[in-house]
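All protein chains but one are shown at their positions in the complex.
Moving on to chain A:
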Amino acid sequence: MTPPAPRSDRPIFLELADRIADDILSGAYPPGSQVPSTTELSVHYRINPATAGKALNRLVDHAVLEKRRGLGMFVTADGPEVLRTQRQGELLDSYVAPLLAEARRLGMTTADVVALLQSHPGAAAATSPTHTTTAPAEASS
């Protein structure tokens, strides 16, 4: 048997950009705070600095991070909000479509899926509006 090779259809810089975005959404890096540098990411994840740089630049392009010359990369004031909007737009393709496809393979109807979602313990937690977050509020932003 061939050992399982890492098989992601997405380039690593996208995976890394997502990981940093996850940390911004979770509040680990609130608006105005500094994210790790290219070198730190490169050493920590043992990836080529060019790849780490591409990940950071992608977030800069989306106005989630901003470069401060000589200092590094910082989360923009509305960085988390940009990410939330972006991720909500992707929810359908990334999660709902695969869920429905798997349900169809298992012979479940859409109504079955809805019932399943409502019965899940996590469903109650998600009833509060999405824009309130657990991220610590950053006064300086």
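Side notes on the structure shown:
Keep this in mind: a contact is a pair of C-beta atoms (placed from the backbone, for glycine too) under 8 Å apart; a residue touches a chain by one contact, two chains touch by 3 or more; residues count from 1.
As a convention for this text, contacts and distances are computed from a predicted model.
Remark: of the listed names "ATP-binding cassette domain-containing protein", "UxaA family hydrolase", "Cytochrome b" or "ABC transporter permease", the one matching the undisplayed chain in UniProt is "ATP-binding cassette domain-containing protein". Considering the full assembly, A:12 is the residue among A:12, A:60, A:100 or A:113 that touches the omitted chain. Along chain A, the points of touch with the absent chain fall at residues 1-2, 5-9, 11-12, 38-39, 42-43, 45-52.
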